[in-house]
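Since the structure comes first, as structure tokens, the remarks are kept for the end.
A protein chain is absent from this complex, but the other protein chains hold their places.
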Amino acid sequence: MMNSMNNIIKQIDDVLTITNSEIITNRQFAIDINSGDVHQSLAYLKSIGFTQLSILTCIDLIANNEFQLIYILNNWELGLFVIVRTIIPRDNPAFVTIINIFPGAKYYEREVHEFFGVTFEGNDSYSKPLLLEIWDDIPPLRKDFDPQVYSDSKFPKRDLDKIYRSKIGGVD
Amino acid sequence: MVLENQDNRNLWEKIGDFFSANSIWMKWYCTGCGAIELPPTMTSRFDMERLGMGPMATPRQADVLLITGYLSSKTLRRVIYSYEQMQDPKYIVAFGSCTINGGIYYDSYATINQLDKYIPVDLYIAGCMPRPEGIMNAFADLITMIKKGQANGWRHYQENYEWYKQNQLDSLKEVIIHDEFHE
Amino acid sequence: MNNPVLLIVIPLLLAFLSVIIKKAGKWLLLVGLLFNTALAFFITTGETIIGGFAPPYGINLVVDQFTLVGVILINTLMLITIVVSFDLVGKYSIVLLTALAGINGMLLTGDLFNLFVFMEITVIAAYILSAQAKKYHHTITYLVIGSVGSVLYLLGIILLYNLTGSLNMADVAAKLPLLTTKELLVPVLLIFIGIGVEVKLMPVSGWVKGVYSNANRLIAPLFASVIAGTALFVFGKLFVSVLPVSDTLTLLMLIMSVMTFVFGEFAAFNQKRVKNILLYSSIGQAGLVTALFISGLVYAAVILLISNVISKLIMFTIAGAFTEKYETDDYESLNGVFVHNKFTGIAFTIAALSMAGIPLLIGFYAKLNILIGFFQAQNYVLPAIILLMAIVEGAYIIKLLLALWAPGKEGQVSEKSFAVEKKQLLSVKNTIICLIVALVIIAGGVLIDITEKVVTDGQPLLGDQSPSFTISQSKGGE
Amino acid sequence: MTLITVLITLLTLAAVTYLLSLVNSKLGAYFTIVTSLATIVMLFLIKDSIGQSYSLSFFTFKLTTVGWYFSMVMVTVYFTTAFLNPFWIKKMIYPAAYNLFFLVSLIGTIGMFFARDFITLFICWETVVWTSTFIIQMGKSRKSSYVYYVVSAIGSMVTLFAMMLVYQVSGTLEISTAFSALSGQPVLALIVFFTFILAGLSKIGIFPFHVWLPMAHGSAPHTFSPVLSGGLVKMGAFIAYLSVTAFAAYEVFANTFTIMGIPAPLYIIMVLGAISIVVGTVMAIRQDDAKKLLAYSSVANGGYILIGILLYDQIAFAGGMLHLISHALASATAFITIAIVAYRTGTTKMSELGGMIHRMPVTYTVYLIAIISMAGIPPMGGFVSKWLILQGLADRGLLFLAAAAFFGSIGSFMYVFRPLSAVFLGQLAPKYEKIKEANIMMQIPMYLLTIATLLVGVFPNVVLRVIADIQLEAGIQEIVLVGNTIVVSNGVLDALRVFIVFGYGFLIALVIFILRRKSRRVTLMDTYTSAEFIHTPELLHYSSNFYAPFERLTKKPYPVLNLYEKVSIKIKEIGHMAESLFSSSKPAITIFWIIIVFAIFFLGGVL
Partner (left out) sequence: MTVMNFVYGFIVLLAAFIFQTALTGVNRKVTARIQKRYGPRWYQQFLDIFKALRKGSITHGWVFDFGVIMALGGIMATVIFIPVAGFEAFPNMDNVFVISYLLAVGMLGMAMSAAGSGNPWASIGVSRALTNMVAYDVPLMIVIFTLIFAFDTASVSEIAAMQQGMGVLGWNAVRMPLGGIVAFIALFGMLGKKPFDSFIAPAEIASGPMVEYGGKHLGFMFILHELMTFIEVSLILSLFFGGGSSILVYAIKYAILYTLVNIISQVMPRFKIDQAVKFFYRVPLVFAIIQGLVVIFLGWGVSVWF
């Protein structure tokens, strides 16, 4: 298994321009790609058997002031997952849709837009709400969003005479 | 909810309350982790049918709405919708700390903290989650309350409808959700 | 003045005249037709000898009730055809007059050779008329097949003359019982095939489609009702009264007729063009008429013949008008054409319904007589075939009528706006004539006792003893 | 007043209607109501002279009770349906012709029911066929008209064969006496029986001939579908009646093989009736078009009528005859209501409708009563007739026929409920918000028919007395009627008492309902949706694929329609073959044929 995965990585490496590759488990490996190469890479991966887009999600790397978009593809024949990672700028985050490669990405892109504010050019419906039926603040999964403040402002709290807190690991 | 002692019911209402108390049909709103506590309560170990209680399929038929855990704002809209579809007299029993003060989700951007601001809760069951014994105990209490005419949450809701509505609006906002898959 | 010879002579005379006075040709034709039609109603039954020699050696014209019906019918039909399409006559007046003479001759003559002569006159005229469509290869086909048919007929009468020493029909008929079946086989067969070409019996009717389907408003009804009617009358005369033949041959002839009938109707069912439907229907009906003649049901055959030629006259006239105005006679491209021409449509419908054998029209009366006749002869198979074919016939007729009356695609409520563009099919005069003819169809079907009286004049046709349907029968024992 | 006067008056009125229609089609349409009303009046006037004979030209008529009964059923349907004519007449492509044909077909049916000889019978029959063919084509399908004609023609042509055969054997055309000549000739009798009854089968829509009903009913003009289903289909029942009375099938086939006391030929026809009950029911359940559904229900009910009449005994025969009127009323009512829905909404597809009750309560109620009758539920007319038929079948022990009858009667709950639920109940689509109730003129026939249905259901003995007269006329034992009670050998039924007790039960329920707290009115969209918000009523209306599980079980297509198409294609193929073989434009080929013919004939002649 390891062998075939190495072969695949080698094969991918030959064709695509990969900045970094990383083996995570014996069925899973990750590759980092420049944001410009994503579409070409996904199309290639789809053509060699990674036909299922398992998820498209995002990580807020606030320290570097950038977002990392993550595409996880699945190869049903070999039982392999490839994690395709790419970096986009955090200010005015925008990317191009992949619905022409994986039509199902429509809803993942909506979710990413809803929770991180990334816009997807070419996907007409990316700005429609998906999970949050109504939202009036900065996207909630960004690291600079404070849920406590939001919750306090939105949802009334019970007035209790005394608030008990549990002690975890000796720290108050 | 404070147990008010207002017994100005007439005879028919007392008889009616007797029937209501001895035949409670539940509709449980399975949010969070509380729902899993109900099957043991229903089945042979605890057998809630002894009390004349039983599960019902729709809110139209049910007397009591069980909220079995935390409520996100999205879910709360539907809980209110379900509650308003029930016929009076109707009661609400809320399970666990999440419904009381938000529980471990006290600071979530999507989870409400205090249920009785939005709908009238007749009975809270403490715990995270309450065990079947607790639930059975609560139901026994509920039956007593109904018999005494003290489970008046639905009446309270009718009387203070504006207040409840305002709270709901403040937290949830008016929103029309369209089912985009069928349009 | 009641000399039947005039029926032949006057048209011929007028034909010569019109050669001289070319401009008056049309009017001479009309005069000839009017004269013939009028005279046809006044001639009486009997025998007229021409040239002084008594038959069997001389030439004679025989007028019996059967011939009389034929003469009246055919002359009237030709008059109507010409009147309706008078504008199309043009240079054909001589040919038409010649044909008129030939037709009358064919009907009246009592001599087998004369029949050949008159048939040739008619057929040659027909060749010329068929060239009108400018589809010359069809004309050539017709010419070749027609000539072969004529030659076969001629051969047949030569052999017959060899056997009997006579060409006079009555004489031949009298002498036939002396001959053996085998001796008679070849001449009868040759005559049958020769006449069969004109009658349009199925395997030998290859010319019909090419000629009929391209003919115009004048020529098509002329062929389908006038010439075809004449041929059928002649067939009836020959095979009922002159050449009654052996059982085997009758059976074969009957099979061929019935085959023509069945295949003709089936082929009509398969057609998409109005004229093609009509022409195959004509072939089919001709097959039925010959079958009836062969079976000896003369009265039924004559009624069927009458109903059929009248119907075909109206229908072919209107079908000709379709090609004239709309350049097509495919009924699907004529969707809803009668929306704009209601009266024409009514005439067409009545004719079509009569063909399909709808009660109170003459076609139904014919069907009743056929059925009664066959059942009387203990024949149960042919009525079954006829009724099954009536279903097929009804099916294509209703399909045709629906397409012509009700515009709109399947699934739409029919509306006037879906119909083809508005054009007047027939002039007012012609429409009225068509309606009057249609009235005859109705009258013939309703007043059946009068119909019977007109056709038979109280005497059996050609010795036909089979029963006919009368009003009193339906009243049972009363 | 003689029958001849009636017929001539009617023909005159038809002509007047036609002329009026040429001037103003709507006026003519109103005149169809007048004419059909006049028909009812005149039929009542001539009722006293039953038994007399009349003749006119080659038409001969005899006034019989059965003819009178059939005519009354027919003219009731025509009269009530005529009320719709004024509203649709403008939509017809040939309004004047529609009015004329409408009346002529009525006159044709009356003439047919009173016919004394075969020719009159056949002429009137064909008149009805052709006029109705020309009316059907004014609807939305030409093909249906074509199929209708062809199936009718199969029936009528084959029957003509039978008539002529009988004429040849007996020498008379009079219906009542002609058949007697067949008694000594079993083979001939068999042929005549099957060919004669074929017209009836094709008209009433019995199994292999039922294909025309859904097509013609479904696409005929909305004003004519009630007549087709309620009225014209019943002409077939008349032929069935003749085949047991005039033809006397039970006597003629008395010596043949019998099954449970029924001669085999009759049993075969009854089995066909049973098959059509099953097929009609199963197919009706599968339809989406409300009119097609009702058409298939006519197929099924035709089976009941046929079985009832052919049993020709005290009980089932009365049931069959009563079913004739109860189905005519119910079916006409149902078609009229669907027509009115179509008039307001423009569609008869159930999947496109819904919630009409909130806009057309009267139409809904009328439809409800019609389907209660159609499904054979007390206290409507359909129940009494089905009860009689079932009692009759049970009396004779005809197990398989009864099995089909049970399936049909329970299956009818399924299919009659479908339009009720899909068209009238459920969610109202926003596009139908503005729809109005049927206007007064359209409501009149609905009220009339509903009252009639109820009367037949509650006081069936009024009709059954006429049927008893028919039984007397036909020479079988009369049904026993005591006051309001029907007494048969294995049961009694007092329909009035059933009605009263039902009313009593209803009253108790109503009292309890009123005594309890008043309900709160909520909107239709305020309904249990598993707490999901839904804003599109159309999507919340369950109307398509209603009986999906049942349809899965009956998925296999049944091959009858294909059979007709295959025959038609075969005919075309043979026609094409004949054309290509014998109509070549090359003279050589014709000469080849001449030689072939010559050769065959020569050989045939020599040998």
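Should a chain be cited, it is by its letter among A, B, C and D, assigned in written order, with residues numbered from 1 in that chain.
The definition used in the following text is that a contact is a pair of C-beta atoms (placed from the backbone, for glycine too) under 8 Å apart; a residue touches a chain by one contact, two chains touch by 3 or more.
Values in this document were obtained by computation on a predicted structure and should not be read as measured data.
Visitor: So which of the visible chains would the left-out chain be touching?
Guide: Output: missing chain touches B, D.
Visitor: Could you tell me which of D:1, D:56, D:264 or D:399 touches the chain that is not displayed?
Guide: D:399
Visitor: Given the contact definition stated above, which residue among D:362, D:448, D:476 or D:525 touches the chain not shown here?
Guide: Final answer for the missing-chain contact: D:525.
Visitor: Could you tell me which of D:366, D:493 or D:594 touches the chain that is not displayed?
Guide: The one listed residue touching the chain not shown is D:493.
Visitor: Determine which one of D:181, D:377, D:577 or D:591 touches the chain that has been left out.
Guide: D:377
Visitor: So one chain is hidden, and I want to know which residue out of B:36, B:57 or B:126 touches that hidden chain in the complete assembly.
Guide: B:57
Visitor: On chain B, what residues meet the omitted chain?
Guide: 16, 19-20, 22-23, 25, 43-44, 47, 49-50, 52, 55-58, 60-61, 63, 86-89
Visitor: Take the complete complex as the reference. Which residues in chain D touch the chain that isn't displayed?
Guide: So the residues of chain D touching the unseen chain are 260, 355, 357-358, 361, 364, 368, 372, 375-378, 383, 386-387, 390-391, 393-395, 397, 399, 402-403, 406-407, 410-411, 413-414, 417, 420-421, 425-427, 489-494, 497-498, 500-510, 512-513, 516-517, 519-522, 524-530, 537, 540-543, 546-547, 549-550, 552-553.
Note that in this section only the chains that are shown with their structure count from here on.
Visitor: Strictly by the touch rule at the top, which chains does chain C share as contacts with chain D?
Guide: Common contact partners of chain C and chain D, which must touch each of the two, are absent.
Visitor: Measuring between mean CA coordinates, which chain is farthest from chain A?
Guide: It is C.
Visitor: List the centre-to-centre spacing of chain A and chain D in whole Å, with centres computed as mean CA coordinates.
Guide: Comparing mean C-alpha positions, chain D is 68 Å from chain A.
Visitor: Which positions in chain D touch two or more other chains at once?
Guide: none
Visitor: Indicate which of the five shapes (line, ring, star, complete, other) describes how the chains touch one another.
Guide: Looks like a simple chain-to-chain line, open at both ends.
Visitor: Go through the chains and record each pair that touches.
Guide: Applying the touch rule to all chain pairs gives A-B, B-D, C-D.
Visitor: Taking the touch rule as given, give the residues of chain D at its contact with chain B in the complex, in rising order.
Guide: Counting only chain D, the residues touching chain B are 526, 528, 531-536, 539.
Visitor: Contact residues on chain B for chain D in the complex?
Guide: Checking each residue of chain B against chain D gives 29, 58-60, 77-79, 81-82, 85, 176-179, 182-183.
Visitor: Across the complex, what residues on chain B touch chain A?
Guide: Chain B reaches chain A through residues 73-74, 77, 100-102, 106-114, 117, 167, 170-173, 175, 177, 180.
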